[in-house]
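Note that this complex is displayed minus one protein chain, with the remaining chains in position.
Up next is chain A:
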Amino acid sequence: MAANFWVSSHQKQLKTKEELERTSNLRDKLELQLTSEDIRRIKMHFVTEIQNLGKKLFLRQRVIASAIVYMRRFYSKCSFKDHSPLLIAPTCLYISSKVEECSIQSPAYKISGEMKKLDNTWPYTTNDVLMCEFYILECLQFFLIVYHPYRSLIDYLSDCKLSKGPMDMAWNLLNDSYCTELSLTCSPYIIALAAIYIASTVCEVDLRGWFSELNVEMREVMAASSELLEYYESIKRMEKERALMTPISALLARIPAKSSQNTSHPMHNNTSYGQQRISGRF
């Protein structure tokens, strides 16, 4: 429900890390020979795309964050091969701008226009975005209300009284959490606590007493923290091994772009999509 995370569809859809790894992008691993690491990099690439697009359209952070969650939920059931992220990512932003009632005039038109400006080879049209809207909504089973950790973070920060430095760091960590799959596996309040935990540890502020009085499962906070730290590790690693790695453009080239089969009438092409739906049971 709107105010109660514990009975929300968001809470019911949370998966364990292992479940998520098992069901996500199955076809891509088999048929496009993408590794889990490749898939993670592709998703990160499109998270950045959504952020850039959102900034161009002056959308609020929450709208961008919801779009990222929609995209991640979508690919926890469907594959890049069947549904190019080039279309799915901007359409997720289109959907979240409607859900949060940002009154952009003719958003689909604006979004496809901005996409063309960002990438003049972008192979889709406004009409493709409008068709894709149905696609994504159906895959998300019309569960559109997303809980973000921002509110929890504000509440916790006002309670634990961090100074400005670690506080800003916690905010940055929280924003970076969208580069990970934490929003699909963790309750938002755990993500907020993980951000505070890392920030306080790095800045050497002793919050152990505060955490122990919270009455939360510290194991979950630790697990979320280590996933967040893993993300920074992987960034560092990528920086170092850049020369050795397949460039992201080469990875993206492996994903079939617009094909007449799955974009002209995506709703009537029920085979590829139907195959993926089996995992969509909550």
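Note that in this section a residue touches a chain if its C-beta (ideal position, glycine included) is under 8 Å from a C-beta of that chain, and two chains touch if they have at least 3 such contacts; residues count from 1.
Rule of thumb we're sticking to: contacts and distances are computed from a predicted model.
From the names "NADH-ubiquinone oxidoreductase chain 2", "Protein serine/threonine kinase", "Trafficking protein particle complex subunit" or "GATOR complex protein NPRL3", which one matches the UniProt record for the unseen chain?
Spelling it out: the chain absent from the display is recorded in UniProt as "Protein serine/threonine kinase".
For the chain left out of this view, which of A:T16, A:T35 or A:S106 touches it?
Here the residue in touch with the unshown chain is A:S106.
Among A:V63, A:C78, A:L93 or A:L207, which residue is in touch with the absent chain?
Spelled out, the listed residue whose C-beta touches the missing chain is A:V63.
Go through chain A and note every residue touching the omitted chain.
1-4, 7-9, 60, 62-63, 94, 98-103, 106, 108-109, 126, 129-131, 133-134, 137-138, 141-145, 151, 265-268, 270-271, 273-275, 277-278, 281-282
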